[in-house]
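The complex appears here without one of its protein chains, the remainder shown in place.
A, B and C are the chain letters, set down in written order, and residue numbers restart from 1 in every chain.
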Amino acid sequence: MVSTEIGYTTIDKITVRGKDLSKDILGKLDFVETMMLTILNRVPDEREKRMVNLILVTACDHGLTPSAISARLTYLGAPEAMQAAVAAGLLGAGSVFLGTTQNAAEMLIEAARELRDDAGEDELVACARETVRRAKAAKRPIYGVGHPIHIHGDPRVATLAQASRDNGYFGKHWRLMFAIERVLRDEHGKNLPLNAVGAIGAMVAEMSLDPLLARGFMLVGRAAGLIAHLVEERQNPVAQQIWDLVLTQDERNEVPARSRAR
Amino acid sequence: MVSTEIGYTTIDKITVRGKDLSKDILGKLDFVETMMLTILNRVPDEREKRMVNLILVTACDHGLTPSAISARLTYLGAPEAMQAAVAAGLLGAGSVFLGTTQNAAEMLIEAARELRDDAGEDELVACARETVRRAKAAKRPIYGVGHPIHIHGDPRVATLAQASRDNGYFGKHWRLMFAIERVLRDEHGKNLPLNAVGAIGAMVAEMSLDPLLARGFMLVGRAAGLIAHLVEERQNPVAQQIWDLVLTQDERNEVPARSRAR
Amino acid sequence: MVSTEIGYTTIDKITVRGKDLSKDILGKLDFVETMMLTILNRVPDEREKRMVNLILVTACDHGLTPSAISARLTYLGAPEAMQAAVAAGLLGAGSVFLGTTQNAAEMLIEAARELRDDAGEDELVACARETVRRAKAAKRPIYGVGHPIHIHGDPRVATLAQASRDNGYFGKHWRLMFAIERVLRDEHGKNLPLNAVGAIGAMVAEMSLDPLLARGFMLVGRAAGLIAHLVEERQNPVAQQIWDLVLTQDERNEVPARSRAR
Partner (left out) sequence: MVSTEIGYTTIDKITVRGKDLSKDILGKLDFVETMMLTILNRVPDEREKRMVNLILVTACDHGLTPSAISARLTYLGAPEAMQAAVAAGLLGAGSVFLGTTQNAAEMLIEAARELRDDAGEDELVACARETVRRAKAAKRPIYGVGHPIHIHGDPRVATLAQASRDNGYFGKHWRLMFAIERVLRDEHGKNLPLNAVGAIGAMVAEMSLDPLLARGFMLVGRAAGLIAHLVEERQNPVAQQIWDLVLTQDERNEVPARSRAR
């Protein structure tokens, strides 16, 4: 039968996961609780809620990332369809940016499957070594390490690790992620500090969530950042200037002053 | 200069609206507060935060809407790119579904510009009458009324109206929206009860936010609903059955049992 | 009944507009003929085919337009999902770029409805004057004139106009479009030469096609240009440099040399 367990609608009522949306959810549960109810079929507890908030806040956005630039350039052409600009900004959340949180979560869940929660350092390092070896053999990247800008370490990681500890979600996946960082440094001579992608992959793994959600949370959080960029673009546009800036890199293009001034 | 006031990144720090993301935001502000900080350049107060939560929860999703169906059909073809499925699900948020919250907010802000906050019933009805007249003259729809399923009234509206009252956001825009409903009924013989789109348009207008955000909040909320649908689709797929169901409506198509059984 | 007249599929045959795809279409009709068969329910004649080719070639692409930049930035994040990059590149085809061909066609069809095919100059100018007046009254843009770069005139217009003449499609819509250009210059002092958007709007109107196709043809043609850009991006990437270029405009951002060198 084609149906969903998420919800259904009658003439007088909307039911979401068995609850009356208007009476039991609206005003009773906040957005993050409702999102998790919809996904998990139960209201999350306080610790889960704090973890999901941390992940969404990390994903939100800061500055002119490729997703913000694509969204603004799309808005330049189609201001009447903001949904298209948000969609364009989300579409790059793949195996290189944002979407890699899913790959990191999958890598950690797979690698740590046999690891005991109280595994000692030696076991952890052996598991990390094997994870690195397998990725290299399959010519797959090792997810969750290194950053093009934060070359001395991703400033978000310490906060996310401490918050995970405080909420009881700092277990074997987080520890494996840190062990991978160490193995890369000590045994491969590579300084690739654990990044926010690795942190979020570990957090989703620790919470026993479907790794697909690691990418999903990025999309929800980034959507929020993109609407902030688009409201700013409407009030103080820069997309045309970005286009002109790119065009003028190739001196064969002519960009009239009139256009540049817009 | 090409730049954004939202944030910037240095080697050791990410700054969002003047705050250090790792020290002042992560773990200190939740997702909705961070989203509003990014948009408004200030932390929202409790009442604003409750209002935004109500809007996001309303947008979340329930059942197999066109956006959920499109997302699932897209996931069927490209399960490795969940971002594409979420984007496909958002792209229909236009002038007929979801995106109409922006149209409703614009309509109310424009129509109520000259209306005093303490306008009496007569003034309100006159303003509503003029709004209906202008929409008809311009062959534009009247936004925020009527629903294909909730033909006796949208069950979310009473909750959203009461919550707006409780939070101090039930002013001239909400009252105008209700007056439009009455004018349509009493003077045009049309039973088109105020719907969730009208409620959200009124809420955004009452909060003095950019109407673009009325559509933007829908996109963030719906993204959350879509990731719930996609996690369910991964675990318990129905997209292939939906496709077969559509194909078999036209008896010229042949759908082998093998396919139907998948 | 849910069905389409475009085609259906049986176990042994695919039927498109009543023809057997494998026997009567593949290798017998080329792409443009098949596209038009699918749309029109008949094979186009030679003149129609030449007109559609002209439109698609015009849409194809040239240089780093906003659509090419968005597509490349999306590919940077998700190289495994080229469809997402092409979609991101198409999403800006709205009321400002590309999609305006639809608006121009609608404007011309609406305005020329009462115009006879052999209307004299005076009638044409009167109709153009009325079109400009109505657009200004409704605060709508006048579509099909002006260009940010080709400020002395769009170099494609003369070729498209001559080809339309050669193929028997230079009628009242083309003439009205040129009259609008003249009215803006002579009566409003505005030098806004007819552009490719106006030319394509006129061509679609002359061919009696649904104006939606004016936008549709742009999407098909631009998709071709985008795949050329993405193949180049894979072989000789510039998206990371575009991002760095944007970031370095705001001196608060730090972009390490390592990143810039990539």
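What to note about this one:
The rule is short, and it goes like this: contacts are C-beta pairs under 8 Å (C-beta built on N, C-alpha and C of every residue); 3 or more make two chains touch, one makes a residue touch a chain.
None of these values were measured; they are calculated from a predicted model.
Of the options B:70, B:131, B:167 or B:195, the residue whose C-beta touches the omitted chain is B:70.
On the side of chain B, the interface with the absent chain consists of residues 63-67, 69-70, 73-81, 84-85, 87-88, 91-99, 148-149, 151, 239, 242-243, 245-247, 249-250, 253-256, 258-259, 262, using the contact rule stated above.
Listed here are the chain A residues that touch the chain not shown: 1-4, 8-11, 15, 78, 80-81, 83-84, 87, 91, 138, 246-247, 249-250, 252-254, 256. Interface residues of chain C facing the missing partner chain: 2-16, 21-23, 25-27, 29-32, 34-35, 38-39, 50, 52-54, 56-58, 60-64, 68, 81-84, 86-88, 90-94, 98-99, 102, 149-152, 155-156, 158-160, 163, 210, 212-213, 215-217, 219-221, 223-225, 227-232, 234-236, 238, 241-242, 245.
One rule holds in what follows: only the chains that are shown with their structure count from here on.
In this assembly, A is the chain whose CA centroid lies farthest from the centroid of chain C.
Centroid to centroid, with C-alpha atoms defining each point, chain A and chain C lie 35 Å apart.
Annotation: 31 Å between the Cα-based centres of chain B and chain C. Chain B has its Cα centroid 23 Å from the Cα centroid of chain A.
Annotation for chain C: residues 78, 80-81, 84, 87, 91, 246-247, 249-250, 253-254, 256 touch two or more other chains.
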